[in-house]
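Excluded from the complex is one protein chain; the other protein chains are retained at their positions.
Order as written gives the chain letters A, B, C, D and E; numbering starts at 1 within each chain.
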């Protein structure tokens, strides 16, 4: 059952980078409001906004052995995604693993468990979205798998899917949909820009979106 | 049942601003240790300290339609207070709604649910106290009410009550009590300043508050 | 039952300061992966890294009387550790108590409950690791104890034990073990530094730690 | 601030008993889907279904003194409703207090905190809906209030409101609305009975409620 | 995006029933310790042990419209599996829907949200595994999908997968693997029966599984 898939398809770099620029909320909307990971995943420091191809890890609770295996599979522009096989908040990952991952071009870590050495990770500029910050050490005793489909924080992630992460959380985009989602995200941004100006000028959403009639029809009463 | 109250009484601006300056902990103490919202509401960025008159929203889970309705009711100096009708952490509010609310003088949002676009909101200086940061989009399909009494994060909030919010959380002051609470808050601050100097000089609370006798009488033993 | 132990043994200052420099994750590993407090304790602001001798407080829920008693027992370099006798998130501690504690050389507070005035505490540079930030006031009506063994956030803490706290959380080191743990922590740091360089140069943990054979022997398959 | 209101108005007994027979889900629907207490309140044993007039208690965390005060205010058919002033799970109530409350005709307890002696309470047939089962003892040191408006588990409860509780949880009905809500609840039950028969016979809600057209209009696709 | 898949493949009835008899813990082990739904899903009454083919529902928070759509898709022996699109504990399902589902041969409901009318459901013998028991009503305003792949309580569920549920929780078995998993489950049971007898007779697992040597080799010390 324990296996490592070596060759994974990845989305085009330009598409990935475009999704990073769009950010989580826009990408999530652009693809039809799907793909968000649970809100328990929070960034260890504010301000990071990244996207990359998922190298996935299915790991036993309290055992980070497979992280070492996964790092060998990293290519420039990838993001590690770790899903424990049962709920766990141990610190699977710290500054040494981050050093190794960065040396291979890794852009960050998404983990439904804990992380440690966050002061060092912040200083290094290695962003992590995690369920907990916890120094609890892990062992290297039991196998897991690398680059298999996982459910991470309530969302299905396949190897090579695009992960987008920023201060709003983490979103996954199916690799095959990435280019189309980017196009929709950009259209959405253009559309929002126009609305932002009107709203800033004091126009109301009630009028811009023409909601008054429908609200009245549904029975809203003003007193 | 779905209704919007248009005209709400508000506390005097000077009183509201005075309460902001006093901050949550002092206001909470000054009014007899009541009115705190639950600690699950946290600011999306540190350092904001605001007060304003509550424009309340009772909204269905995952439906932000009433936010648009509420924004029309905002006056300069108001704060939006959103209570979902059942537990929810969806992102009801983002940078477009904040742009619209700011254009009407809104000072911030208190929401027992989620918020998104927090990077933009931080850059705009629009403070939010929320239960979650979550990009999950909402629909506009079901009515709620605006400016009705709500229970938000465990505290009753009436339209026009004064909301005070800072890094310690959120507190509500009944509109009718606002001036009296401000007076007590200022008295408390003056009193605290004197104590702070004595404590900083090394005097003990045990002596300043004359606690030793009572502790001994109740049976505290020193070994 | 309510008692205060006045004279507690403390670890050597140089050892304590050495443990602070090593930080929580390293100290935790150096002493065999024990002594961590639960991850629900988080710092009120990032960047603090301290160590000190524990002055412990066992306090009833919602009653901070014993904090005043404990402050008298503080010596330069100590850390207050408060464990409520049942789960509580009230704000036992704020800027006045911090002023008093700092005047006696206290380095910080670890509390499995709430804290308030966090803006002031941040400005004063008084670090706190707490379960909650909550302005809820407390009473002074019921006795507790000072400098007795407590269980704080799941870890046993004896009076005079060394507390280490940073962005990764909080760890306790038995006083009698402190010097030995510091030695191991330093050895660990030296060892890590060498590995960090190799990892930064692109070597893999799989090779540095010689894992490939064992992984294969246990049945890991590459595809 | 600490006060006891002696004379409270109560709903008619027949109305109260009618609401008990209708149960929580029906009453909640009949009054427009309002008034539910949070789902964290659970019955200590299955099968109880009660209604009664609320005698409310606002109590400090870990202090059950006011329960004794409240028991004197009980009349036959009342229900005790305890809201702690900050989150707490201590065991405020056990078999002795239940004996006393039953002697005064009390029908049960709703408490956003803990309860103990649940084996005895079960044997006595005294139902409790609580946030926790926890033997932690409480003190009698600080005042609270009896028969004041409280927020209990997220719902506002006024003295004399009708409390309905069963295996689905707890619902509050404003005293003034109780008779009207009962009428609607009975109409709802009659209506449901007819539907139940049709559904049991295999008819579909899609047809009974005539949903197919609207679903199609909104864009639902069958594959 | 909103769609209903009408024709789904199902596992053989005899295989499904065999998995029910094996129970969750055995099935989970037999298929390599995968497929468990999160422990937050609990049965509304003890003692039920079922298996069936999944008819899946992806529903918006607080909106149970799609349950009506799903019921039309039920065949004898099916189990409804509802995953809300964001976290929700509203009561999507009660006795009327259960009556309808039972009329179509449905064996139970697995829902990562709330359920109500649990007294009636218990009396009817319609088992439910849910995250919450909560009477909160839902609307019928927004579309979702039926018989699409969902992630429910952290596990991926495809239409037609076999769901096994008992007092230990809920497990999903891929439809294509169901027969093979059943075979392994039966082998496991046979093997366990033999061990049970030896253990009941006082033999130790240390001896039956021959663990002593390995424990000693790894360094376990007896004092």
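Please note the rule applied: a residue touches a chain if its C-beta (ideal position, glycine included) is under 8 Å from a C-beta of that chain, and two chains touch if they have at least 3 such contacts.
No experiment lies behind these values; they were computed from the predicted model shown.
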Practice task
Considering the entire complex, write down the shown chains that touch the omitted one.
Solution key: A, C, D, E
Completion exercise
The listed residue (E:3, E:42 or E:104) that touches the chain absent from the view is E:42
Exercise for the section: Identify the residue among A:89, A:117 or A:168 that touches the chain left out of the display. Expected result: A:89
Practice task
Kindly state which of the options E:5, E:25, E:102 or E:180 is in contact with the chain not pictured.
Solution key: E:25
Problem - Absent-chain interface as seen on subunit C, which is shown - result: 1, 32-34, 36, 38-39, 85-87, 149, 151, 154-156
Fill in the blank from the handout: Absent-chain interface residues of subunit A come out as 60-63, 85-90, 134, 136, 139, 141-142
Completion exercise
Had the left-out chain been drawn, it would touch subunit D at residues 2-6, 45, 65, 68-69, 71-72, 89, 91, 94-97, 99-100, 102-104, 114, 116-119, 122, 132-137, 140, 143
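The definition used in the following text is that only the chains that are shown with their structure count from here on.
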Problem - Proportion of interface numbers common to subunit A and subunit C (over half same, under half different) - result: different
Practice task
Sort out for me whether C-D or A-B is joined by the greater number of C-beta contact pairs.
Solution key: A-B
Fill in the blank from the handout: Distance between the CA centroids of subunit B and subunit D (whole Å) is 28
Problem - Between subunit C and subunit B, distance of the C-alpha-averaged centres to the nearest whole Å - result: 31
Practice task
Name the residues of subunit A that each touch 2 or more other chains.
Solution key: 33, 36, 39
Exercise for the section: Using the contact definition from the top, classify how the chains connect: line, ring, star, complete or other. Expected result: other
